[in-house]
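All protein chains but one are shown at their positions in the complex.
Up next, chain A:
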Amino acid sequence: MSLFTLGIARGLLGQVLGMVIGMLLTCAVRILLGWEAWAAEPAWTVGSVCSIIGFLLGVGSLDDWLKWTKGIPTPFHHGPPVDKPAWTRYFSVDYNHKVIGVQYTVWGILLLMVGGTVAMIFRTELARSGLQFLGLDLYNSFIGMHGMIMIFAILLGVGGMANYLVPLMIGAEDMAFPRLNALGFWFNVPGSVLLLLSLFIGGWDAGWTAYPPLSARGPIGYQLFFLGVFAIGLSSIVGSLNLLVTILRMRPPGMSLFRMPIFCWAVFATSLLQLTATQLIGTSFLMVSVQRALGMGFFDPRGILGEVSPMVGGGDPVLFQHLFWFYSHPAVYIFVLPGLGIVSELLPVFSRKPLFGYKWIALSSMAIAILGFIVWGHHMFVSGYNDILRIPFMYATLLVAIPTGVKFFSWLGTMWGGKIHFDTPMLFVLGAISVFLIGGLSGPILSTVPTDFPLHDSYFVVGHFHATMFGGFVFPFFAALYYWFPKVTGRMYNETLGKIHFYIMTPAFWVQTLGQMGVGVMGMRRRIADYDPTLGAGQIEAWHMAVTIAGFAIAFGVMLMLWNFFQNAEVGAAAGDNPWRSRSPEWQIPSPIPEHSFPAPVRVVGEPYDYGLADSGYVTTASPGDD
């Protein structure tokens, strides 16, 4: 078996070829125009666009559609490839949502490790004041790299959970559009390759937010960064469309929207945001890309002699921020809503009690999603836009606290009066609640403009943001990994190692996030490689050291988890079909799940969370006649 039986190897080869073809094309056009043949920036830009297409052609994600254009039938193949080992399906185009879910998740975890490693490098630099081993430009590239890689990782994690779980939870055979589903995943690979590659051709030094004019003047790495994000954005859009259609159209008889497992509501809200907001970050980055490549002055007020071509000016740097945050604020909710859905999903199982206020939790996700569209201005309180408009943005931002509060109180109501079990997934759910609480509570102080003045762009924001991301995504994601690991593999992870992971990571994260907020209050700015050691009455170095140590502890915990999974995926104790005694449809079928998840069409016969109601069921695959 050669390496190129794997789709991903063919895809990467296609990406390299695409890059070369794109570059040659650029050179050819330049020669025809009578210009110097080689210019780095246009060559890399056109090359990157072609490289994405090259990857998709190479991996074979477009094959079926290309065949359709020629009228060739493409019978749908179920199960592992016929002439290759079964495991190869995970490295090639496969239309089964369970395979795609695993692909998303594993790719997400890989990026999580890359992003975490980058963070460990600059956290080590920050442990002491002064510059130890990182240069200023490399530091700036690293912080942006950490940010954007983690965003990719989170989007992939969200995609992984949604793709794997939603069809199972609503008892559907697969997603509505399996081919589109595969395309959605495969966009991510060339996108992340471009992002990583950009570090080696100059990097980019304006952080993940890439504000022009700085990003319009930075190194060539920016073009790859912008196009990488664009590819991931396409993945978000097609993926969310698929999920919306699946949730709306593929539910079984009897499953009204308010009878779906609550995680589906969270995915629904997230998908609405993804489908409608992602275009804005694509547009804003594409505009900077075009500004750089062609000299259009979208965001340049003055017109400067650019490295590539002269700018004409007449643009507005603040406009970029509006476009950028119109996606990037909702993006935060895209990241956290599925995580909060996982919390709501797991709490009833481990509390052995119905979810408290199901409809309120479901609708609070929708309320957060809708409010998410009218709060982007709070990222720009000091940017110089209309003073008066800061007030409505402040009101809207504070209002987000209300649906979020509903979730917290409903979670408390779920636990109250239950019979609570403390298995590892539940521990991570509790960790998520505690961490998201810290993230949530540090929000209002940033949303009232007068207190935002001293905290804006300080390390306090870094602490707040990491608490919301860890509480809203990382902890629930880990809970989900532990919880569904037995379903995916059929094997049980090591419970002791899981608990050790939790008890290392959670206190370490509290120290990290509170430390970050603390140094921010002292006056530490974000995105600086070196800081004034006299801040905070000279205590700042000790705080930074604590944050760095905590960061390493978190990294150690994550390694422990991955080792635990790696060890037990094949040889762990058999988990059984329903080790958590859940009522959800995916636990009523064998582990690991067979190719066709449900032996017969699913029918809903009860409420999803009726724990404590004797002789009640949620779904059945028996036909009505069998009752």
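Here, a residue touches a chain if its C-beta (ideal position, glycine included) is under 8 Å from a C-beta of that chain, and two chains touch if they have at least 3 such contacts; residues count from 1.
The rule is simple: contacts and distances are computed from a predicted model.
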item: Chain not displayed: protein name in its UniProt record ("Na+/H+ antiporter subunit G", "NADH-quinone oxidoreductase subunit J", "Ferredoxin" or "Cytochrome c oxidase subunit 2"); value: "Cytochrome c oxidase subunit 2"
item: Which residue of A:Leu294, A:Val382 or A:Ala573 touches the chain not shown here; value: A:Val382
item: Residue of A:Ala37, A:Met559 or A:Leu613 in touch with the missing chain, whole complex considered; value: A:Leu613
item: Residue touching the undisplayed chain, where the options are A:Phe142, A:Tyr358 or A:Phe502; value: A:Tyr358
item: Candidates A:Gly54, A:Pro213, A:Gly228 or A:Gly377 - the one touching the absent chain; value: A:Pro213
item: Contact residue for the chain not shown (choose from A:Thr117, A:Thr451 or A:Thr496); value: A:Thr451
item: Where the missing chain touches chain A, by residue; value: 136-137, 140, 205-207, 211-214, 217-218, 301-302, 316-318, 351-358, 360, 382-384, 387, 390-391, 394-395, 398-399, 401-402, 405-406, 408-410, 412-413, 415-422, 430, 433-434, 437-438, 441-442, 444-445, 448-451, 453-454, 456-458, 517-518, 521-523, 525-532, 535-537, 539, 610-613
